[in-house]
Each structure stands twice: as structure tokens, then as C-alpha cells.
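Below is one structure, written out as C-alpha cells; comments come after it.
Note that this complex is displayed minus one protein chain, with the remaining chains in position.
Note that the chains take the letters A and B in the order they are written out, and that residue 1 is the start of every chain.
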Amino acid sequence: MKKLFKEFFKGIGSENPIFRLVLGLCPALAVSTSVVNGLGMGIAATFVLLGSNIIISLIRKFIPDQIRIPCFIVIIATFVTIVELAMKAYAPELSKALGIFVPLIVVNCIVLGRAEAFACKEDVLASMLDALGMGVGFTFALLLISAIRELLGNGTFLGFLILKNFDPILYFMLAPGALLVIGLLIGGINFLSSKRRSA
Amino acid sequence: MNTILKFAFILFLVNLAAASILATTYNITKPKIEEQIRMAQAEALKQVMPEEVADRIEPVEKDGVVQYWKAFKGKSSQLNGYVFIVKKYGYSSVIETMVGIKKDGTVIGLRVISQNETPGLGVKVADISFIKQFINRNVSELELSKNNINAVAGATISSRAFLDSVKSSSMEMLKNKNE
Partner (left out) sequence: MSKLTVSPSPHIKSSQTTNKIMWAVVISLIPAGIAGVYIFGISSLNVIAFSILSCIFTEALFLKLRNKDPKAVLDGSAVLTGLLLAYNLPPQTPFWIPIVGGMISIALGKQIFGGLGQNIFNPALVGRAFLQISWPVYMTAWKNPRWWPDAISGATPLAKKASVHFSYMDLFLGNRPGSLGEVCVIALLIGVAFLLVTKIISLRVPLSYIGTVGIITWVFGKEGFFKGDFIFNILAGGIILGAFFMATDYVTSPLTKKGKIVFGIGCGVLTAIIRLRGGYPEGVCYSILFMNAAVPIIDRFTKTKKYGFIKK
């Protein structure tokens, strides 16, 4: 039981995909311009991660090593396409805002990374919790980044105007702003954890 | 040889499963997606051609593709205006705009359908504050200048592309149709 908890929480904290593993930066940079986009991308990626991890863990014994990568890719791509179609049908605005980055979840390193590093070795329950933890960690990181960017770059939070009489800092809306925010957050987290370790 | 056949068979099974799942999803979502697209288009049409001006909008097709829309008012077959889509490269992307004009060239409504201009600058061509300057003006008199259409501050290129695309295509449309 304790081990399962660990599998879940490591994705949020010690092995956070963005801040610790530095994986999946492409969507993190591109769609984190608003909290809604960040949340949408986070949930979409979590769903794909969960689906692919469960299926891969289920069939891990039947898939020979030599052809595991093509099998993983097909499974992941299937889930991504399901997400894309569902989004187009039920959340067209979000689908328009996320644009190309939904289909690009296929090549998100986190998904294939977890399949390769975890799901193809562990049982279903552990893989499921691993996927949930990674997905929640990814979503949490995206929320943090997009909240900072939306607030500074647009003066809003979830679309509501928060900072009045404020000239939005466009820098944070553009790609360099995303790099800066992620860099400073990673730096800050490393600083805090190194301090805790030495204390 | 045997292993290759085995691998091929496993891959085939995986792909078969994936394909059938996708086919099912596609069929479930297809009507819904089409409806969403239709709704989005109907809403856009209504916005650029409100009911007061025209309550019946009919597509004009050529080889199965919608070229533009004709707008009619009331039961009479009196043609009142046109709706069409224009595209032009702005500063960093193609700005796609839906234009609704009366037969005499008065702009009824504009709606930017898609663009990817610079956030905070060029994107403001899609803002209501910029677009409302065009409403109820004759296309032929539109120009970027202090007393006419004020460009979005810091985004003259996007503003000019937007205005040019609306103006030139409207003029051409009216010239062809009113003859």
C-alpha cells in the first residue's frame, strides 16, 4: 500500500515531469498562456497517460521486446485521437485554443517515457497510479506556469480581470516568457531542495 | 521467419484493435463535430449579418464548395447583401475574416475567424474596439489614417493587412455582382 502511495506522489513532487524530469516542455511552453489552456492540456495529457499506461501494463507480457516501441506508439496515438475527437465534439473552443498541441501529445516525452520506464515493467494498479501521479504533476506544473503567465502577461486569472490599471507584460505571453518562468521555477525549486538537503 | 511472422501478427492485432476503437469513436463523434462546425458558422454568419438586415442567408456553391453567401430580407427575393470570407497574410499569420456587406458597400459586420498574430499587439485586430470603426462605413472610403480608421497601436502591419483584405475583396465582390 505504501509503495502505491509513493508511486502516486512521486509524479507530483520528487519526479515532477516538468520541474524535475524536464520532460514535455514543448506543450508546457506553448499552451501555458492561460490557465484554461493549461488545465485543458493537463487533463488531456493525463487521460492519455492513464489510458496508455493501463493498456500497456495489461498487455506487457504479450508484446515482444523487439516491437514494443511501435506498439506503444499505436496505443498512445489511439488515445490521443480519441481525446482530439472528443474535444472537437464537446469543447470546440478549447480544441481551437490548444490547436496543434493536442495531436502533439503523441510525441510528448512523458507519455512514451512512462510507458517505457514504468508501465511495461509494473502491474496495472501501480501503472495506473504512476500515470495519475505524473498527469497530476504535469497538470499542476502547467497550472502554476500558466497562472503566472496569464496574470503578468494579461492581468487576468481564468479570464477574470485581476490587475486593473496594469499594463500587461507581453513578454510573459510570448515564448521567451514561458522559458523564463519555467527556468526561474526550476531554479527556485532546486534552490529550496538543496537548502533542505543541507539543513 | 517464424519470429517475423509472430511479430507481424502481434502488430496486426494491436493495430486492428486500435483501428476498430478509433472507427467507433469517429462514428460517435462525427455528427456532434459537424453540428459544432455548423453552429459556429451559423453564429458567425448571424454576427456579420444580423437579422435586422437580412433574415435569410443562402450559400452560393461552386463545385460543392461554398463561395459566398447571399443575404435576403423578408419574403421578397430582394438581395440585400453578401457575406464572404477573406484571407490575407498579416504580420505573422494569415488573418481570416468573415465580412458582411450591403449591396451598396456598407459594412454590416466583421469577424476574424482565425489569426495567429503577436499576442497583445496584432491580435487586437480581432478586438471589437478596432472592428467597430468599420461598421456602417462604406468600404470604398476605408483607409488607415487619423480621422478614418485608427490602426491598432504598435501593430500597423496587421491593421493594414486586415483593412486591405476587407476593402479590396469587398470592392471586387461588389463590382462582379452588381454588374
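In this section, a residue touches a chain if its C-beta (ideal position, glycine included) is under 8 Å from a C-beta of that chain, and two chains touch if they have at least 3 such contacts.
Small disclaimer: the values here were computed from a predicted structure and weren't measured.
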item: Candidates A:Ile73, A:Ala97, A:Ala147 or A:Leu174 - the one touching the absent chain; value: A:Leu174
item: Interface with the undisplayed chain - residues on subunit A; value: 167, 169-172, 174, 176, 180
item: Contact set of subunit B toward the excluded chain (per top definition); value: 91, 120-121, 153-154, 157
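The rule is short, and it goes like this: only the chains that are shown with their structure count from here on.
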item: CA centroid of subunit A to CA centroid of subunit B, Å; value: 32
item: Touch list for subunit A against partner subunit B, complex; value: 33, 59, 62-64, 66-67, 70-71, 74-75, 77-78, 81-82, 85-86, 88-90, 92, 153-154, 168, 170, 173-174
item: Contact footprint of subunit A on subunit B as seen in their complex; value: 3, 6-7, 10-11, 14-15, 18, 21-22, 25-26, 29, 32-33, 36-37, 40, 118-121
